[in-house]
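Omission of a single protein chain aside, the complex is shown with its protein chains in their original locations.
As written, the chain order gives the labels A, B, C and D, with residue 1 at the start of each chain.
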Amino acid sequence: MYKKLKITRKKKIGSIPGTLLYTGEKVSAPVKVSLITYNSKDFDEGDITSFDHKKINNKDLVSWININGLHDTEVINKLNTIFPVHPLVLEDVLHVNQRPKMEDFKEYLFVVLKMFQYDVEKEVIKSEQVSFILYPNTLITFQEEAGNFFDGVREHLRRDKGKIRALNADYLMYALIDAIVDNYYLILEQLAEKIELLETEVFANPNKITLKRIHYLKQEIIMLRKSVWPLRDVTSLLYKDETDLVCSDTRFFFRDLYDHTIEVMDIVETYRDLTSALMEMYLSSISNKMNEIMKVLTMISTIFIPLSFFAGVYGMNFKHMPELELVHAYPLVLSFMATIAIVMLIFFKRMKWL
Amino acid sequence: MYKKLKITRKKKIGSIPGTLLYTGEKVSAPVKVSLITYNSKDFDEGDITSFDHKKINNKDLVSWININGLHDTEVINKLNTIFPVHPLVLEDVLHVNQRPKMEDFKEYLFVVLKMFQYDVEKEVIKSEQVSFILYPNTLITFQEEAGNFFDGVREHLRRDKGKIRALNADYLMYALIDAIVDNYYLILEQLAEKIELLETEVFANPNKITLKRIHYLKQEIIMLRKSVWPLRDVTSLLYKDETDLVCSDTRFFFRDLYDHTIEVMDIVETYRDLTSALMEMYLSSISNKMNEIMKVLTMISTIFIPLSFFAGVYGMNFKHMPELELVHAYPLVLSFMATIAIVMLIFFKRMKWL
Amino acid sequence: MYKKLKITRKKKIGSIPGTLLYTGEKVSAPVKVSLITYNSKDFDEGDITSFDHKKINNKDLVSWININGLHDTEVINKLNTIFPVHPLVLEDVLHVNQRPKMEDFKEYLFVVLKMFQYDVEKEVIKSEQVSFILYPNTLITFQEEAGNFFDGVREHLRRDKGKIRALNADYLMYALIDAIVDNYYLILEQLAEKIELLETEVFANPNKITLKRIHYLKQEIIMLRKSVWPLRDVTSLLYKDETDLVCSDTRFFFRDLYDHTIEVMDIVETYRDLTSALMEMYLSSISNKMNEIMKVLTMISTIFIPLSFFAGVYGMNFKHMPELELVHAYPLVLSFMATIAIVMLIFFKRMKWL
Amino acid sequence: MYKKLKITRKKKIGSIPGTLLYTGEKVSAPVKVSLITYNSKDFDEGDITSFDHKKINNKDLVSWININGLHDTEVINKLNTIFPVHPLVLEDVLHVNQRPKMEDFKEYLFVVLKMFQYDVEKEVIKSEQVSFILYPNTLITFQEEAGNFFDGVREHLRRDKGKIRALNADYLMYALIDAIVDNYYLILEQLAEKIELLETEVFANPNKITLKRIHYLKQEIIMLRKSVWPLRDVTSLLYKDETDLVCSDTRFFFRDLYDHTIEVMDIVETYRDLTSALMEMYLSSISNKMNEIMKVLTMISTIFIPLSFFAGVYGMNFKHMPELELVHAYPLVLSFMATIAIVMLIFFKRMKWL
Partner (left out) sequence: MYKKLKITRKKKIGSIPGTLLYTGEKVSAPVKVSLITYNSKDFDEGDITSFDHKKINNKDLVSWININGLHDTEVINKLNTIFPVHPLVLEDVLHVNQRPKMEDFKEYLFVVLKMFQYDVEKEVIKSEQVSFILYPNTLITFQEEAGNFFDGVREHLRRDKGKIRALNADYLMYALIDAIVDNYYLILEQLAEKIELLETEVFANPNKITLKRIHYLKQEIIMLRKSVWPLRDVTSLLYKDETDLVCSDTRFFFRDLYDHTIEVMDIVETYRDLTSALMEMYLSSISNKMNEIMKVLTMISTIFIPLSFFAGVYGMNFKHMPELELVHAYPLVLSFMATIAIVMLIFFKRMKWL
């Protein structure tokens, strides 16, 4: 029911820098490459198996090459012959535990991001690496698995909704990254729900499972935080005036995106504080409960242990115990005991234990 | 009695950037648009239903258009034909969970802020988004609900108090933002009162409800803090020399406002520390109380359990227990028991338990 | 005996910016204005009721106008006719919950500071706002109440001690601010004494009052910290090369002052850490004490509860209990009980409970 | 089984700066110096005993001098005659507790790093200092002990894999540092495994050993953190444009390395948070366990102590106790006792103790 935190290896330790080697989980499905070309008038979509130079490099059209699956380095190599990039770029594309980053290689921009998805069944946040290579009118995207994150953008392209087809590849990249960041809000909502649920639980009936849940929540937020922080640098670099590949109009959109990433970070930090508060709350609740238990124990003991002693005294078998012979001794002792009990109860009342 | 923290969705996930879609709570009341035009001599006030170009764009008058309610995108669209702004601006106006920010679009400034109000009945801090679009002599403000925050400023305009009517739209914006920040102090006072109240409670009689209250207070401060931090950037941008829309005289006022926001932040941080100290205090108080309870239990047990044992010994039914026959055995045993009890009490005295 | 933290309102919410309104406690004593004029040869001192333009604005003399009490806005207004300042400056002078700050208005400098005083009787740190307006050879100071902070400086002026009379108004301002910062060290000494006292208490006999004391100490340090932080910015601005009103010779002194404020901040931070350590120490001490109590309870119970059981067994009234008839049964049972007790004690010894 | 943290002395206190004195553990093995010279065509490898000026300073070849062992200052001195460096550089090479750093001496670069290795047997992280001196086409490396960290790079050089032989000494240095940073990931994996293991332990059966383990893990992460932080400055200095010794092509690689060090830091910080969460979890688990224990104690006591009292009452030996004579008294009392027990159990049910 609960996930384990997992830290996978960055790369085959000891390999030469620049080696092409996929480090994610092996998938049997074949790598699928899809190509969408469009401008404000035309639109063409389809899967491709070979990279047709002419088709892709048409200056009048924006090309979007999406590669689903990274385990077939052959495909990557073929692509590299048409779009030659620095060997470290391809290494970063395949080493799927990259820290999100943006690098400007003058002729192209390279962006690595994390995509998060909440797996409702396993109650786990799954992460996937998405890479972007942006040329003046071509965008190449790499996904580990076929996902439906980009379907909304595809639909807009098909139906020419918004102004997306009128603009260039940089706006396409913005639209895709925006779709990713939008998904972060979904994750945050899931976390918010969890926090609220756990809060109710802590107030109503804190137990061992609650503790486990708070712990896992904390862990998730710690791991999420680690992935969200570098995002700020990425979007900040994209909206500031440092590359020609992003035109000034698109910059406005990236600035908006930057605001959203800042907000995501703020929320993650806030959730972190809230979870810490929850843990404190849990500990205090347990202490409170212990206090309640101790009060009961102490009240019972404080009333009955002395009484038992008095009963014990008159249970002694001494020959010469004159009280035992008295006619009213028994009711007197009983009244004495009742008096002790009542005095104790008044004491507890004054101590605010009742 | 206690509020839940609520995190609403930023926008319809998957929508194209720039879509006009109000994300706040739906309100049935119609959107109300009011227009105030003034200069040092003239003053005109009224609700409007259509945007009359001439009336608004009179260069000799300052125009203040206030839009109460954001759920009718028609109104927003109409306004946009006269004051065309970047699509992301209108999106931000309608997506009411924006992080406070200020953006300079050369021809106009765009400012988003949070307004806080303490709902005494529900003991909840309510927040509302307020947006400002500032043109050279026109100010457009957007509120989610009709509120009375701006009534003070309106009154000053009507009665020509202060120099407000002698100055331009930038000073009007300052006066409105100042009214908002003033409200923050009211919220802070409420929090201060709560802290003092809870402190008294923690000292006098800490219980489960106290804990809950401290927890909610902490949560409120965490959420408030998240909204107050970005405010500093907004006012800082407004007082520094980067836009022509704010004249140098008004800058002095914004610098003052900036000082106030810094102070608000300082106070929020201080309250955060105070609440943490309160939580610690609560935990220590509970520990202290537990200690008191344990002392009572231990004293009672330590005195009576050994005594009960001795009583038990002389309650045994052995045939040959010579002590039982002795005449003075009973008073001797009783004295022995009293001695034990006294020794114990002296021991407790020395342990400082009494 | 203990003070409450108090957060007073910044200003009458909703008033127009620039309104002159004193927000401190109303004092019945009349506002007292004193004027000192001096140069290296001449010295004149006296209370004034009207501001004589000629007397004050004598270029050959340094004038120090000290205003004791802020509740009479008439006086402030009169002063303003001779020394016209920005309306926000006077607002800040009267709103006595300002954050310490320094503002350069070219013709004059405006400085707001907090003065602290330890009220030994009430065990409270009292704070008072002091404002300075510095003109080329005139210094105006505003105090809430008549205090004796500045008496030392006045004495030096009278007796021409040091080089104070040979220098200009900027050095006078330095000397006064230095007197204020000196007072901070007195407060810090009080706090240091409190910390040492509480430490002894925590080690010797931690109790409920100790906890309360630590809590209040913590609160005091949190509040003090909030006031001391902005001081650094003020002195830093004064010693750096940005205004003509402070001559380069005086800058050396302000640099020294800056070092002192940094040190005050360091000490406050250190005290904060020490108080946190004290709170931790308290909690640990309480835990330790509880452990001691539990040990006693457990030892007593573990020895006597089993013994009582055995006594109980031989107190049963079964007809056929052959042991009861035996002659040596009683001493044997007693020895058995003693053995159990000794075994228990050895066990406790090995557990290091004794 | 557990390691102790150890802080060795920086240098012989009181020695003159610049003294050559090895501060690591004395090793008896002789210092081994190996020389590899190569270009894209040629490759030569071998151990050397004397430094042959001509062989080393061949401008057409890249020379890599690796010194294994620092305890023989003679070797260092000999080397210094051919490659004269600042006396502080050699001091830093020999004082093996340097903070990682990079210094640019115009003619050569000096880099000090820490190499980490997990000693599986002793469960200890061992650290070793590695120093680099980079000349235009010569790289000198210093290791404390003969290790196999650099074997991978040597192999690549031998087999001319990748482009390593086509490039200069700066790329060689990059490849070696990359090998070191790769090893950090191995350490991090070991720590991740430990964290997961401890987490399972805390959930299943937290005990004293678990606590010790968490404590040591925390200590390891604190010590690791201290070594990893300065690494960022080193790689940052290497990839930024400040020295001619690293060519612009190699800079891309150092930028990649910089990203990796940032990631290592992120992971270390994350582990720190996770370990803190683990400690909190442990404490909460112990509290929970205590609660369980207290519940059992309280339930047993609360049921049986009152019952024992009633049994005690009817065990008293008063002459006149009319109930004792009644025929049904005994079963009635037993039923009464059972009722009390059942009431108690219902109470516990309602308190959610069962």
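Rule of thumb we're sticking to: a residue touches a chain if its C-beta (ideal position, glycine included) is under 8 Å from a C-beta of that chain, and two chains touch if they have at least 3 such contacts.
Small disclaimer: the values here were computed from a predicted structure and weren't measured.
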item: Touch partners, limited to displayed chains, of the chain removed from view; value: C, D
item: Given D:Ser40, D:Asn77, D:Asn205 or D:Ser335, the one touching the chain that is not displayed; value: D:Asn205
item: Residue of D:Asn39, D:Asn58, D:Thr73 or D:Gln219 touching the missing chain in the full complex; value: D:Gln219
item: Touch with the omitted chain, as defined above, among D:Leu35, D:Val124, D:Leu186 or D:Val333; value: D:Val333
item: Per the touch definition above, residue among C:Ile82, C:Met290 or C:Leu334 touching the missing chain; value: C:Met290
item: Footprint left on chain C by the chain that the document does not show; value: 152, 156, 161-164, 174-175, 178-179, 182-183, 185-186, 188-189, 192, 195-196, 203, 252-253, 255-256, 259-260, 262-263, 266-267, 269-270, 273-274, 277, 280-281, 283-285, 287-288, 290-291, 294-295, 297-298, 301-302, 305-306, 308-309, 312-313, 315-321, 351-353
item: Touch list for chain D against the chain that is not drawn; value: 4-7, 9-11, 13-19, 86, 88, 91-92, 98-99, 101, 103, 205, 207-208, 211-212, 215, 218-219, 222-223, 226, 229-230, 279, 282-283, 286-287, 289-290, 292-294, 296-297, 300-301, 304-305, 307-308, 311-312, 314-317, 321, 323-330, 333-334, 337
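Operating definition for what follows: only the chains that are shown with their structure count from here on.
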item: Fraction-based call for chain D against chain A, same above half, different below; value: different
item: Between chain C and chain D, centroid-to-centroid distance (C-alpha), Å; value: 42
item: Multi-chain contact sites of chain A, meaning residues that touch two or more partners; value: 283, 287, 290, 294, 297, 301, 305, 308, 312, 315-317, 321
item: Pairwise touch network: line, ring, star, complete, or other; value: line
item: All chain pairs that touch each other; value: A-B, A-D, B-C
